[in-house]
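A single protein chain has been removed from this complex, and every other one stays in its place.
Let's look at chain A:
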Amino acid sequence: FYLTPPQVNSILKANEYSFKVPEFDGKNVSSVLGFDSNQLPANAPIEDRRSAATCLQTRGMLLGVFDGHAGCACAQAVSERLFYYIAVSLLPHETLLEIENAVESGRALLPILQWHKHPNDYFSKEASKLYFNSLRTYWQELIDLNSGETTDVKEALINAFKRLDSDISLEAQVGDPNSFLNYLVLRVAFSGATACVAHVDGVDLHIANTGDSRAMLGVQEEDGSWSAVNLSYDHNAQNEHEVERVKMEHPKSEEKSLVKQDRLLGLLMPFRAFGDVKFKWSIELQKRVVESGPDQLNDNEYTKFIPPNYHTPPYLTAEPEVIHHRLRPQDKFLVLATDGLWETMHRQDVARIVGEYLTGVHHQQPIAVGGYKVTLGQMHGLLTERRAKISSVFEDQNAATHLIRHAVGNNEFGTVDHERLSKMLSLPEELARMYRDDITIIVVQFNSHVIGACQNED
């Protein structure tokens, strides 16, 4: 069985999405030029999610990748809801009041977010009312709490993450009279998801990360070469600080059982996550919810199972680690990706491949001879040079697709091997997950001109 290059391309491009920030008067005043995103499933259905949106009531753009585990329910819910929580956390008091009044009096609501979605990125219609009510409760509390201070982005991000996770937990405990929704909120709470979210506003870039997805900045050095700067820390057993943190939060007696085989309680790879109430609730609460829950839940061995050495919950938090970075003109792009990418590629390679791709695209402007005097030899030299630069870029119009092509198809020499690509993509469903993980990538391209101008103003 062999996939032809067009077949490979149609698989790779099935989920690709590109967004260009619209220009006004021929000028793009945003620090973001646009972004490319794509997903390649290994699980069926895919457990990764992605989101991108522009904040309409504040400035800035939100982008995030979410890696689900134990099902896709939690990742799905987070991908739909988190940006609303963040946007609301960032809103000034007056705007919150205005929104609340509009809801109260049944007037049209100010739009909060403009989503940039691929047709496959869906929102749950059934749960929208429930989600909305939870969100409204949140902003009502924010209105009551009015501190009068301007909102700090870092704090807003942390609050939004924590609040959403607690809402997920609460909704599962309370349940819903609608049996479909009741089952849904339980599935969301019992599955888990990591999140890596970027908020870009002018030169201010904030990364809020929970779990083992990663954000990486692509920097072009003066000599034109590419280097990578990490803008997040993985929350897993490889991160000493994280292991330290977990140990600090629990009694010394548990030290040995907390992290086993590089997993939290010997079970969970990421050390921070949304959902996963099995690592957050007390044993009594878990039993009560499971027993009163629907049969599907009760019959599920996974949900009934209590992690071993489970003495002092919670063991898990959704609180993100937030890193702030001031963008410089040499910061050309940001890559947000789930661990499926980072398992197969070193960040340095990611920086190089995306960097060369993005600059290659510019080189692809067609040549025209026009009225110039050009000899065959000169033209040949020029073309050979161009070809060397763009050969591998040729097929992709999307940086994320290009990166996936390399991640899946790279041979030992670091070039894409079509045969390998074909094999990896034609693996049967049940085998695919053994060779690769779901991969979700967002590549955000920055506008160096705008960033440079901002810097000079300062």
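As a convention for this text, a residue touches a chain if its C-beta (ideal position, glycine included) is under 8 Å from a C-beta of that chain, and two chains touch if they have at least 3 such contacts; residues count from 1.
Definition applied: contacts and distances are computed from a predicted model.
Its UniProt record calls the unshown chain "Pyruvate dehydrogenase phosphatase regulatory subunit, mitochondrial", which is the correct pick from "Centromere protein H", "Histidine-containing phosphotransfer protein", "Pyruvate dehydrogenase phosphatase regulatory subunit, mitochondrial" or "Tescalcin b".
Touch with the chain omitted from the figure is made, among A:261, A:375 or A:456, by A:375. Only one of A:29, A:306 or A:383 touches the chain withheld from this view, namely A:383. Of the residues in chain A, those that touch the hidden partner chain are 4, 6, 364, 366-369, 373-377, 379-380, 382-384, 386-387, 390.
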